[in-house]
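Yeah, one chain of the complex is gone here, protein chain that is, but the others are all in their spots.
Chains here go by letter, A and B, matching the order in which they are written, and residues are numbered from 1 within each.
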Amino acid sequence: MMRLSGFSILALAMLFLLGPFFIIAAAGLSAGDLLVFPPQGLSLRWFVAILDIERFRVSFLLSMELAIISTGLSLLMGVPAAYALARYDVPFREAMRTIITSPVIVPAIIAGLALLRYAVIPLGLPVISALILGHTALVAPYAVRVVSVSLTHLRVDVEEAAILLGATRSGAFFRIVLPNIKNGMMAAFILGFITSFNQVPVSLFLTGPGISTLPIDMLGAMEFVYDPSIAALSTLLALMTILIVLLAERLLGLSRYV
Amino acid sequence: MFADRRIGLMLMMPAMFFVGIAFLLPVLILLAEGLRTSEGWSLARYTSFFSDSLSQEVMLRTLRLGFGVTLASAIIGYGVALTIANASPLTRSRMTALFILPLMISPVARTYAWIVLLGRTGLINKVLIGIGLTEEPLRLLFSETAVFIGLLQLFLPLMVLSLTSALENMPSDIIPAARILGANWLTIFFRLILPLTREGLIIGGTLVFTGAVTAYITPAVLGGSKVLMLETLLYQRISVANDVATASVIAAILIGMSIVTHSLIRRLTSGKRSS
Partner (left out) sequence: MSESQFLDLRDITIAYGAQKAVENVSLSVAQGQLLALLGPSGCGKTTLMRAIAGLLPLTQGSMTLAGRDLTRVPANRREIGLVFQSYALFPHLSVFDNVAFGLKLRHLDKTEIEERSKVAIAMVGLTGFEHRLPRELSGGQQQRVALARSIVVRPRLLLLDEPLSNLDARLRLDMRSQLHRLHHDLGITMIYVTHDQAEALALADRIVVMRSGKIIQTGTPEDLYERPQTGFVARFMGFENVLRVTSSGLVSDEGSLPFATQSLQNIHALAWRPHHVQLGQGPFKGRILGASYQGDSIEYLLDTPAGHLKVQSPAASPRYQPAQEIAFDLPLTHAISLRED
């Protein structure tokens, strides 16, 4: 009895969380011109049509580029920071940790506005670099955290063993530490990539007519597009994410790091 | 632990400087701007924000939605997490993965689904008309209910995941032992499960609450300009009136709420580690 009601709650929650995706996928598969569910006939026409829209293609590529660059940058800075926090007696440790994790605490929309007003406008900073700045800062705390998790699985004496066998401190890092946190770094990259790719608020103020990310473009299009194209695009994005996450879970055990 | 502090400091520097200068500094300048008027430093912006009826309404709505979504996700979350925790290890890890998955999918795509469902010609209205509950389609979109549903869908997984891990850490024989002693489910829940998973509830709750009160996409898409929340109000103030002062006040409120909840989480989790 208890079991049965338990599973029905679980099933309802799943329906609530995942059901809308099926509906949106079905709506995207519609053969008709209007966004409705159930769809009017089935076809892939909107999935094909969406690939032909120049605007979405451009912003998709920009989002990809942005996600790759900012996640890469945040790892480049986050790995040494996580390593220092894990292995060194760093002065002002807590203060520094607070600063590095502050992007988690400050709502992203505020960061976007602040970057626009105090970096892009007065310094004439190109919008794309402001976007990179914002996204990198936003992803950095995740990079630090995920890499920290995988560093805790590697005992310090493994590095000391390498040093006593003749390795330099940096030699031990590259030969011993890096290969052992590789999975963690890949997990951090995937999580960071997804975070950046899906990011809306920080980009909100930093995009404009000439330059836009895919989620921002989709938000804008929702207001005047009533055909199933956005549904098709949403479905494609969801499928892409599911594929990445499943692959990462299989290869890296992604959920350990979330 | 390596002793050389200088090397540690050097390794921290790139991330420190980057986040400090490219992120924190502009935010601090923005916050300072809300404390300045033409006559110098003052709290005038804050008093005028809090006495404005629209701001009050938006503040209240944001808090109401924040608490409402947190409460709803806690109730559903316990039902779901208790079921997951009782399942076999394999099912448990698969279920956990299923709840992580939606968190990864674009919130824009997740929110868009509700337009299809809640619109005038959407599925819900069709069903309601079909079974004769209503003759005219109901106005479901651009309402607080729509925003509530959207937020709940976005953040429920966070609660489920925190509660599941809290329940997994609970000694597994406690519930059967209480059952043998004759306790009913209500007693077991309020006397045993709730106190023992308090930490998970608070962590999940603060994650859901901060997520909900700082949400932008959901109120923007499902609430529109009628159902503003703090972030959509901030965006509107800037894009319509370039009102940086008000934006700065809202920013301070949002950051304040975020700091309070995060320090709560940090205290809880660091307390756990030391005990």
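The criterion applied here is as follows: contacts are C-beta pairs under 8 Å (C-beta built on N, C-alpha and C of every residue); 3 or more make two chains touch, one makes a residue touch a chain.
Since we're looking at a predicted model, the values are computed, not measured.
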Shown chains touched by the chain that is not drawn here: A
Full-complex contact with the absent chain, from A:Leu12, A:Ala167, A:Val225 or A:Ile242: A:Ala167
Per the touch definition above, residue among A:Ile50, A:Met96, A:Val146 or A:Ile176 touching the missing chain: A:Ile176
Contact footprint on chain A, counting only the chain that is left out: 154-155, 157-158, 160-169, 171, 175-176, 179-180
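One rule holds in what follows: only the chains that are shown with their structure count from here on.
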Touch list for chain A against partner chain B, complex: 2-3, 6-7, 9-10, 13-14, 16-18, 20-21, 23-24, 27, 34-38, 76-78, 80-81, 83-85, 87-91, 96, 99-100, 102-107, 109-111, 113-115, 117-119, 133-134, 136-137, 140, 144, 156, 169, 194, 197-198, 200-201, 204-205, 215, 218-219, 222, 230-231, 233-235, 237-238, 241-242, 244-245, 249, 254-255, 258
Touch list for chain B against partner chain A, complex: 1-5, 7-9, 11-12, 14-16, 18-20, 22-27, 29-30, 76, 79-80, 82-84, 86, 93, 95-110, 112-117, 119, 121-123, 152-153, 156-157, 160-161, 185, 214, 216-217, 220-221, 231, 234-235, 238, 244, 247, 251, 254-255, 258-259, 262
